[in-house]
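For this view, one protein chain was removed and the others were kept in their places.
Here is chain A:
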């Protein structure tokens, strides 16, 4: 299960809407081992594409160094689908399997295909297996 503050959900959705029709991507960092996403970090989609996203490697280096300095890790990796449902694509599953971004990362998918409907879903992807998980949105972490 992913437990996440409403303000972070709103930031992810706003980023996805703003970058539509291109895919948006980013992470939410949290303290190592906490499983709690706290710091919203929108990333550049270096692919600038409606069907693909890729972190800019130089930006990623800086973001990862900052996380390291603060004992943080990526807790959520999010990206948007602009014309299809918020479910991991074959490409998503392939890359998550070959190159996992970390241990215990929540893969969040947002779809912007419908301007009026919010689709926000979360998954675990382990060894090519996709498992959807419940998303519990809270006003604030207790």
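Note that in this section contacts are C-beta pairs under 8 Å (C-beta built on N, C-alpha and C of every residue); 3 or more make two chains touch, one makes a residue touch a chain; residues count from 1.
By definition in this document, contacts and distances are computed from a predicted model.
The chain absent from the displayed complex carries the UniProt protein name "Molybdopterin synthase sulfur carrier subunit", chosen from "Glutathione import ATP-binding protein GsiA", "Molybdopterin synthase sulfur carrier subunit", "Serine/threonine-protein kinase RsbT" or "AzlC family ABC transporter permease". Which of A:5, A:22 or A:73 touches the hidden chain is settled by the complete complex: it is A:73.
Summary of contacts with the chain left out: across A:5, A:19 or A:92, the touching residue is A:92. Across the interface with the omitted chain, chain A contributes residues 25, 43, 47, 51-55, 57-58, 60-62, 64-65, 73, 77, 79, 88-92, 95-96, 98-103.
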